[in-house]
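The block underneath contains the structure these notes are about, expressed in structure tokens.
Every protein chain of the complex appears in place save one, which is left out.
Chain IDs A, B and C follow the sequence of writing; residue 1 opens each chain.
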Amino acid sequence: MLKIDNLSKIYRVGTFGGQELHAVNQVSFEVGDCQVVSLIGESGSGKSTIGKMILGLISKSSGSIIFNGTETSSLKQDTLKEYYRNVQGVFQDPFSSYNPIFKSDRVFKLIKDEFFPSIDACEWDEKVENALKAVGLNPETVLNKFPHQLSGGQLQRLLIARALLLDIKFLVADEVISMLDASTRIDVLNLLADLKSRGLSILFITHDLCLGYYISDQSVILYKGHVLEKGVTEKIYNSPYHPYTKMLMTAVPRLDRKWEPVSIDIKAEVPNQIDGCVYYDRCPLAFDKCRQRPVLVEISKDHSAACWKLPEMIKG
Amino acid sequence: MIKAAASLPTSVKKKNEFLYFAFKNTKLRVGLGILLFFLVLMFVGPQLTEYEPTDFVGPSGVPPSTDYWFGTTSFGEDVFTQFVYGLPATFMVGIIGGGLATILGMTIGFIAGYRGGVVDEVLNILTNVILTIPALALLLVLSAYVKVRGIFIESLFIGFTTWPWAARAIRAQTFTLRTRDFVDLAKLSGRSSLKIVFTEIAPNMASYLFMTFILMFGGAILTAATLDFLGLGPTQGTSLGLMMNMAVLWSALPLGMWWWFVPPGIGITAIVGGLYIMNVGLDEVFNPKLREM
Amino acid sequence: MRRYFGRKLLIYILTFFIAVTVDWMIPRFMPGNPITILISRAGLRGNAVSEMYTYYLDAFGLDLPIWKQYLSFWAAILQGDLGTSIYLFPTPVKDVILRAVPYDLALLIPSTLLSWWAGNKFGAYAARSKKLDNTLLPLGYILTATPYMWLGILLAWVFAIVLGIFPVAGGFGFDLQPDLSWRFIGSLVHHWFLPFASLFIVQFGGWAIGMRNLIIYELESDYSHYLEALGAPRKLVRRYAFRNAMLPQLTGLALSLGAVVAGALATEVVFGYPGIGYLILQAINNEDYFLIQGCFLFVVIGVLLANFIIDVAYLIVDPRTRTGMQGGAG
Partner (left out) sequence: MSLQVVNLRVFYQTLRGDVHALDGATFSIADGEIMGLAGESGCGKTTLGYSLIHLTLPKKFVDGWVKLDGENLPIGDTDRMEAFRFKKVSIIPQYAMSAMNPTRKIGKMTSELLESRKVRFNDILPELKRRLDLVKLPQDVLGMYPIELSGGMKQRMVMVLSTLLNPSLLIADEVTSALDVSTQQAVSEMLVEFRDHEFVKSMIVITHDISILYQIADSILVMYAGKPAEKASTTTIINSPLHPYTRLLISSLPKVGVKYSSQRLSGIPGNPPLLLDPPAGCRFRSRCPAAFAKCSQEPPFVEVKKGHYVACWKERGIYA
């Protein structure tokens, strides 16, 4: 469905754009048909940047994004519009995704004007009704309301309904539930999971490992723009190989197990080393070989990691 | 921490809520009152006086009295008539000059704010350049060379040299709105950049644009008054600034004819002051932080 | 930090370049030929007309191709030769202007700085309570709305004519020769006070209003809430808010210079104060194009210099620009 190959994004910073900041650095992964892949990373890992590049909202510096065989960067005005008929996105802050001075169901009108200009009114209303029911919303309580009169959960579902109107193939969900309350959060998650059964592929971007585990078939662990480990979610959670993933798994606050008193040395963050392994400065197993960039090594089917110490770990 | 919970009862729509709060704001009412007073005076005035601004109506240098409300000039012209006939010129300059400055400011502000990158850099430098050059010095030089000057040309001059103030403000505002998600969502819906600017960003800033226009309107009047005062204003017709120029030129000061130069000054100060007070009132209505002292 | 500085420098150089170009272009591209106007004004007849025509032609260098004129114009400026003034023939334009500049500086610098400092303090004070805000601040609105020259006229009328405390016009007493005696300096200050007062008062209102809004935002900011939550006295919270609100006012000072110069020109004309403003008006009335160009250049250079000094001050005062911004995206 969607193939990311060696994707990078370099920002110009410093005086006259002297220094370069590698927000995303040669990232590659795939999302198959009817598959949910979670892209997990802390803030500053570049996960949102990747999401925005896939949606064509920001330009990419190098590498390619291939959707069903066509390279997305070559798309211009009308081909890009055709691309948007298949690929849509939902963002983090529901209240910022709506223009506060218009009614919230204006997002549907936007779709109607651009993609279905000649559809007749009642057929469109019926389509909207079905989409709203599909996301578990009652049209009477939701339509014709201003964004501040609806809850965060309702607003996010409206956005998903908007995407369903185009019967898209691929959805980028960028931290869609981090702003929602615990109780409404799970319903939106279940909704996303249900959509998978309707033949939709989802890239679920999040920093919360529990959510990633709950919903995704495959996971990609991202740190400072580099993919450190990727593969089937169960394998990564139950038997992580990369030291960073291990640290994440122990640091996640669980409801059934207390934290192990592993002391993480939180030295001041060292700026990105572009060449070596990005986790070098905080990794307990770091040794001189880590100065060169480790390459992704297949540990078992559908599970690979990027660390020079992997061979020993697999043997040991 | 109640953010969205305390929303309005559904009956009061968003529009009424704004009007409801707007008219409770005293500063807005006072500013609007002053402005309306002078607008009415502009239309009603000419009916109140049977003279023309340059008619010789009576003895020269007469202080205000019942038959000459604002007294007469040293040429025996009626000051009140000149004042009333000067008002349209002042409003005209405000509307055209202020309007032109706002429109120019909007276009450049939107393009720079929305497009970003190199275009933003270039437009920003252009704005700063024109901002640093003292506008009046430029106007002085221009007016000196353009011999025949009407109010329209003066308004154009003012419009073309004061737009950077509007451009800076609108660019900053567009910048903040551009990063909002609903703009990205509009892009995802296949909307073209131009459409996005005018259907998503501009409506959101409608209040801000109106307030910018008010400031430009006031600024244009002040600049025009200064130009007229220096004798570089319109060569025919009358305006409040021109009245002051004549007053100073024909030594109204040493002769103690205060009624010749006080009314025009009060007129300009009141109109521009009213505009500024209205602007602050609107500012309080739109961001409550300023209201809850 | 260098990026911030580099950009600023670029803007100044560009501004100066454009100002000079505009200055050079004006007389050449205006309708009518400046020389014919000059000659017709001089009322010459017969062959005098043609001789004067040729004299002015090469004085202006109009016979040369455009770009050559432009280069020679730049060369002249860089050597400081701005041509000779027609109105005050034969003194060169440069000397005429240099005589007027000290008056201008004496008027502009104290009035701007004092009104900036006093206006901000007043604005901060007025933002303390609703009562003060509603009583003192409308005064600020009226002041900013007052045209500079009208306030000048009012002050002149009240203090000079009616009360007779201050002189009406002129830079110093007509009966005095410029020398360093106390009497002359006393007379200088005596004449200087009214124009200074009118400039001071009008700008004062503007700064007060600006500061009132800025300090309210600062008092609503997170660090103010944190200090209050830790029981810091009102005085400390207000001191921090005031210092942070002064920074945007410093950039505001730089931006307002253009408008302040305009005000100074008008005020000088009201009081006949022999600064550049008065000079420009004389030049315009006598159509002395060289002098007009010279004055315009001096005004632009003055404003650019002031802007530059304020930017340097801003760098020293605001640590955030000094330590540089973190670039890059999440």
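Rule of thumb we're sticking to: a residue touches a chain if its C-beta (ideal position, glycine included) is under 8 Å from a C-beta of that chain, and two chains touch if they have at least 3 such contacts.
In this text, all values refer to a predicted model and were calculated from it rather than measured experimentally.
Contact with the omitted chain, checked across A:Ile10, A:Leu80 or A:Ala193, is made by A:Ala193. Looking at chain A, the residues touching the absent chain are 42-43, 151, 153, 181-187, 189-190, 193, 207, 209-211, 213-215, 234, 237, 247-249, 251-256, 258-259, 261, 263-269, 282.
Chain C residues in contact with the hidden partner, per the touch definition given at the top, are 221-223, 225-233, 235-236, 240, 243-244, 247, 318-320, 323, 326.
Keep in mind that, in the parts below, only the chains that are shown with their structure count from here on.
The most centrally placed chain, judged by C-alpha centroids, is B. Here the largest set of C-beta contact pairs joins the chains B-C. Mean C-alpha positions place chain A and chain C at a centre distance of 55 Å.
Here the CA centre of chain B is 22 Å from the CA centre of chain C.
Residue positions of chain A touching 2 or more other chains: there are none. Only residues 125, 128-129, 131-138, 140-147, 218, 222-223, 225-226, 229-232, 241, 244, 247-248, 253-254, 256, 258, 261-262, 264-265, 268-273, 275-277, 280, 283, 289-290, 293 of chain B touch chain C when the two sit together in their complex. On chain C, the positions that touch chain B within their shared complex are 10-12, 14-15, 18-19, 22-23, 26-27, 30-32, 127, 129-130, 133, 138, 141-142, 144-150, 153-154, 156-157, 160-162, 168, 209, 213, 216-217, 220, 255, 257-259, 261-263, 265-266, 269-270, 280-281, 283-285, 287, 292-293, 295-296, 299-300, 303-304, 307. Listing the residues of chain B that touch chain A in their complex gives 4, 7-8, 10, 14, 180-182, 184-192, 200, 203-204, 206.
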